[in-house]
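Sharing a structure below in structure tokens format, with a few things to ask.
Every protein chain except one is present and positioned as in the full complex.
Let's turn to chain A:
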Amino acid sequence: MSSVVARNSRTLFPDIYNPQKQRRTSTFRKPLRQNICTGLLCAGFHRSFAQLFALLQRWEEAEAHPHKLETLQSFLARAETAERAGQYGEVYENHLCLARFFTESEDEWLKHHFFQLALQSARKLKIDSGKREAEANLHIGQIYFVKGQLELAQEHYEEFYHMTLGREWQDTSGRSHHECSCEELGRVYTLLAERLLQKQDCELSIKMLTKAYEMAKESGDSGPKGKAAYRLGLAYQSIGDHTTAKQFLGVYKDISTAREDMDNLGRAYGAIAKSLESSGKQTEAVQYLEKFAEISMSNKQDRNLEKAYTYLGSILNSRVQYDESYVYFKHAYEIACNMASVSRLQKAQVRVGTSHALSMLQAYYKHIEISRRHSIQKIIMWKEKRQDNFIEAM
């Protein structure tokens, strides 16, 4: 009887003091974050625990993403083992993997945090003469760039630039690190310059743009170099220094011709013409504008063509060549009719009207002064039928 009870007692009475079962039930009863933290501690990874705990304090919806927590646990544990063995390269790799793992927009702060950690561990690594530290600087710079904190991005990119100066490192796609650094720095400088321009600080913005131009030159890629030259030229124009502006715009024009980039070439001609006009050389300006118009016509770029014609017309207006300016304005008006913008159309209409009027003005006054029957008939005919006979034999 007692033996039966003894045999069945294992199934009759629950085994409340079996530590394995106790631990298994507790994993279901406790929240996931607690299980992961205690898992890390039991395995001896107390630093990973401290880091994870600090992250969890800031991250409220951690429970909803179990796979993220598990990835964090495994990589942090691996990083700690590597750190204890002194292999900072491994630590760097693990932190980098974690940073790349968090791709969603709500996890941006986690990505940032792990890139920072990667930079710190890369700094401790002396063997590969700073290659990983440079890469870490690049990643952090990119994060700050995306966030909009341009000064910090600039700092990190400059460090990256200095580290890659003279070295032959390449990233996974085969592109040189140094080129990459030049490009990124160029972008940062341009954005900073734009910000300064908005604040009306022209001198500093010109300095920034010059730096951007230097970077573009160094990277060896002519496209960004041309664009940087163009922006510099425009900036110099805005402060009134047309000689330097012309210099840079000339560079831009040459690059665009070399690359057979018609769009940019047209813009180059337009900008050069503007600076020529402001410095008083109007004939040359007209020449350049005619070239601009030619290119825009051949490329079927209506907007640019309209701009070119309008500009030509206004220069000729200022030189009192009203007939020619009327012709150009009429062309511009015809193009504006086909475009969708009402304000442009209205402006074109005004210009056509004024230039036509100005061109007829002299003849009209002469006729009124003569005031013979012949001329008055002509004036009346014009008023009635809009027939322009003034320029016939008087």
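Basically, a contact is a pair of C-beta atoms (placed from the backbone, for glycine too) under 8 Å apart; a residue touches a chain by one contact, two chains touch by 3 or more; residues count from 1.
Following the convention adopted for this analysis, contacts and distances are computed from a predicted model.
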item: Undisplayed chain, where the name is taken from the UniProt record, one of "Zinc finger MYND domain-containing protein 12", "Rab escort protein 1", "GATOR2 complex protein WDR24" or "Clathrin associated protein complex medium subunit"; value: "Zinc finger MYND domain-containing protein 12"
item: Selected from A:Thr38, A:Ser176 or A:Thr244 as touching the chain missing from the view; value: A:Thr38
item: Hidden partner chain, touching residue among A:Leu32, A:Ala50 or A:Met262; value: A:Ala50
item: Chain A, residues in touch with the chain not shown (by the definition above); value: 17, 19, 23, 34, 37-42, 44, 46-47, 49-50, 53-54, 84
